[in-house]
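This is the structure I want to talk about, given as structure tokens.
Omission of a single protein chain aside, the complex is shown with its protein chains in their original locations.
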Amino acid sequence: MSLDAKIPEGPLAEKWSKHKFNLKLVNPANKRKYDVIVVGTGLAGGAAAASLAELGYNVKAFCFQDSPRRAHSIAAQGGINAAKNYQNDGDSVYRLFYDTIKGGDYRAREGNVYRLAEVSVNIIDQCVAQGVPFAREYGGLLDNRSFGGSQVSRTFYARGQTGQQLLLGAYSALNRQIHLGKVKMYTRTEMLDVVTVDGQAKGIVTRNLITGEIETHSGHAVLLCTGGYGNVFYLSTNAIGSNVTAAWRAHKRGAYFANPCYTQIHPTCIPVTGDHQSKLTLMSESLRNDGRVWAPKTVAVAEQLRKGAIRADQVKEDDRDYFLERKYPSFGNLVPRDVASRNAKEMVDDGRGVGGSGFAVFLDFADAIHRLGKDAVAAKYGNLFDMYYQITDEDPYKQPMRIYPAVHYTMGGLWVDYNLSTNIPGLYALGECNFSDHGANRLGASALMQGLADGYFVIPYTLGDYLATIGPKPVDTKHPAFEQTKQDVIARINKLLALKGTKTVNEYHRDLGHIMWEYCGMARTEEGLTKAKGLIQALRADFWKNAIVVGANEEVNASLERAGRVADFLELGELMVDDALMRKESCGGHFRLESQTPEGEAMRDDEHFAFVAAWEYKGDNQPEVLNKEVLDFEFVHLTQRSYK
Amino acid sequence: MSTGNMNLTLKVWRQKNADTKGAFVTYKAEGISPDMSFLEMLDVVNEGLIHKGDEPIHFDHDCREGICGMCSLYINGHPHGPKNAITTCQLHMRTFHDGEIIVIEPWRAAAFPVIKDLAVDRSAFDRIQQAGGFVSVNTGVTIDANAIPIPKVIADEAFNSATCIGCGACVAACKNASAMLFVSAKVTQLGMLPQGQPERYSRVQAMVAQMDAEGFGNCTNTGACEAECPKEIKMTNISRMNNDFFSAKLFREEGVHEHATGE
Partner (left out) sequence: MSEFKQTFNSSLGKKLIMALTGLFLCTFLIVHLGGNLLLFSNDDGFGFNVYANFLTHFPPIEVIAYLLYLSILVHALYALILTIKNRKARPVRYAEVNKSTATWSSKNMGLLGSILFLFLVIHMGDFWFNYKFSDKLGFKEYKTDLATGETKSGIYQASPGFEKSVSVENNVEIVRVKDLHARVASSFSNLIYVIFYVIAMFAVSFHLLHGFQSAFRTLGWVHRKYTPIVSAIGTWLFAVIIPLGFAAMPVVYYIQSLK
């Protein structure tokens, strides 16, 4: 089946304006007759819930954390892009659009990405109006910096805590609507299923994480803003609680899952120290503006470093290989994330990795400290240096940081059309939860932009069109689908609670992570992926026999929560492998060793793979069906990405 | 799974739920690596408990990089443990020595009832923010972001206040269980910025009223909050809020802003 993305006709720059005009509107007096469910209250969900409530809809918002302010959007460090061109350095909506399409390795939709670039300017206005304290220059105007893979300074930031400040802005807007009674907020509540009535999404089933109560909630539309699924790798920069459950449950109810194999591996994370590790910490990409990435030129020197026989600062200039500067003279250390990550992996595979485990390269600030002074470096990156010191007990002012790539973001997600609607009418996906705007690789400082664009400036328009179409008739909560879905959820919980085996859920999760990282990580092969598929299937079967889940449903039960999420990851993992197997080309974050240029760069196969892979669930342990949405490039010319 | 050589004794507060009485239970944490974070150490203990079929120690946590504000724990007499300017998830076991006895308690405050074991209900913080911790602008403003220049010093000061992660360590550390540092950080952030001026005096009244209603104690300026704040929010925020509050109550015309509900 081919999918209709419903991209409006017409010139790129006019698509969104024309579309907005053509969308149906809901009469102001009727808006209060509609209930909208928003699951997840990060940047996308918080922004959507607040904006929809401002318009007059009744919003019910859900998050599994104790407060909407905890959503993992809060951890984004670097910044948010916007085509303001405040720096007069040649930026424009078109350039942001072009950079994003190219950065995504030509696997995103032109229409969506152009709209994203277009509304990016409104986001900054909106956030400033809310009191978000962006960095400013002495003249009192907003400051910008350049950010990974970009040659203009279009990134707005708030020290290394941009995500926090933007999220708190959305949280404040949400709070205002809660105060006004337009949003009913359900915290510590986890969505466990979608209720569909006659093919339309009409509600959700949730578990109260304090009492264990299983509840149904109805609404005229359901918005999933539940983030990404990077935790399928066990170790990632995601929060411990980040999970795929909401999206995966929706997928199992019929929503297509698009491009699941597109995973962003972020190049600058603190390396793993041992098996005890529960998560990986990102060091902001902004560090690459002043830090120089290198590895020893020879295995012998690397060997000495690994054994601790010499310190990094004792390695002579001649023995260092600044491999990014050497291979990519024009972008140098600022190449996009996928390129930087893959090169670090190459160094390690080549035996030139450093650190106790050998899984690291250096990010060196000696030159920057020499050039700018320690104080200037501290002013720019002080909090990151402190964070690094805290975790590693090493002083980055004296020794270069050790960094290694880690899973950071998932470009794949629920398939949505131009209106952010999944293929199930009434079910929408926003932010990282959907697949739409980043193609096969996301550029730095674009995630915050997309989450807020979806929540503040896209869904308030597109949702109205759907709601106007279905009319304000109350949702029939007596429909058997509600009770049936609830019973399905209870049955699954009981099945999990019955697991009294020998291996903890955490151990299964770690095993899955190892498989995914090894075979579906930075470099993928037909052989490895095939092997991984078998391993995951076996692991999943073992989980349902031998896992241990303790406690009962009617209480706070982290063991049960975790088990449900890991069970879903065990299914998702296989789909990611299927997708990676199917996509025999390399593109962006998806690197198939079989498809590379003579220089070792990712080689796309536009003839066969310029499409979105939207997978359709067909039942437990049944192969999923591939639906293709062909990507038409009307305005940009497809080229091999080059950052040389 | 054990990768280190530290052995510790933990005295952990266990409490089934808000309605039951709790008590300390002693656990051994063995084979702990100094490179583990405090929460990873608890993960190890919990894995051991699950293997035995026991219920793991419940604690709140999420991002594990010191920004979400979800983790808590009152460790050996300190919220977020003995080191300054970090959260519990950023605390590493190298801070402790082999053989040490570590006492772990939940945040203690009437306004933060225990949910289970070491996790407490901090929704009082949300309700205070809902009472007025916002600028009343709807989505879709058309004022250009650079239309209002803000002096860098003001923006930086506002930013310092805005870094609060809402973890509740200030309440936990305060001998009076006062929430003044938390409340004042938001009041100050918005009170300093031009965007926050129109509601400056109604906001402070609304937020203080909600704070009082939640049953937090009174500030006696001991400074324990500032000392324990993982984000180093300063007590000057409290004074700024006091100033705004007294100005509002004694000299300004506006009362607590009554919002139209739009209905």
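For clarity, chains are labelled A and B in written order, and residue numbers in each chain start from 1.
Assume a contact is a pair of C-beta atoms (placed from the backbone, for glycine too) under 8 Å apart; a residue touches a chain by one contact, two chains touch by 3 or more.
In this text, all values refer to a predicted model and were calculated from it rather than measured experimentally.
J.: Tell me the shown chains the invisible chain touches, ordered by label.
T.: B
J.: Which of these touches the unseen chain: B:Asn5, B:Thr20 or B:Thr220?
T.: B:Thr220
J.: Of the residues B:Val25, B:Ala110 or B:Ile143, which one touches the chain left out of the display?
T.: Going through B:Val25, B:Ala110 or B:Ile143 one by one, B:Ala110 is the residue touching the chain not shown.
J.: Identify the residue among B:Ala29, B:Ile57 or B:Met235 that touches the chain left out of the display.
T.: Among B:Ala29, B:Ile57 or B:Met235, only B:Met235 touches the chain that is not shown.
J.: In the full complex, which bits of subunit B touch the chain not displayed? Write them out.
T.: 11, 13, 24, 74, 76-79, 82, 103, 105, 108-111, 173, 175-178, 208-209, 211-212, 215-224, 227-228, 235-236, 238-246, 249-250, 255
Criterion: only the chains that are shown with their structure count from here on.
J.: Counting in whole Å, what is the centre-to-centre distance of subunit A and subunit B, each centre being its mean C-alpha position?
T.: One centre to the other, that is 26 Å.
J.: Once bound in the complex, which stretches of subunit B touch subunit A?
T.: 1-4, 16-17, 33, 35-37, 39-40, 43-44, 47, 50-51, 53-56, 58, 60-70, 85-86, 90, 92, 94, 115-116, 119, 121-123, 125-126, 129-146, 148-152, 155-156, 158-159, 162-163, 165-166, 189-190, 193, 195-196, 259, 261-263
J.: Show me the residue ranges of subunit A that touch subunit B in the complex, using the header's touch definition.
T.: By the definition above, subunit A touches subunit B via 32, 47, 50-51, 54, 56, 65-72, 74-75, 84, 86, 122, 124-142, 158-159, 161, 163-165, 168, 171-173, 175-176, 178-182, 185, 187, 210, 237, 239-241, 273-279, 281-282, 386-387, 390-391, 393, 456-457, 460, 500, 502, 504-507, 548, 550-551, 555-556, 558-559.
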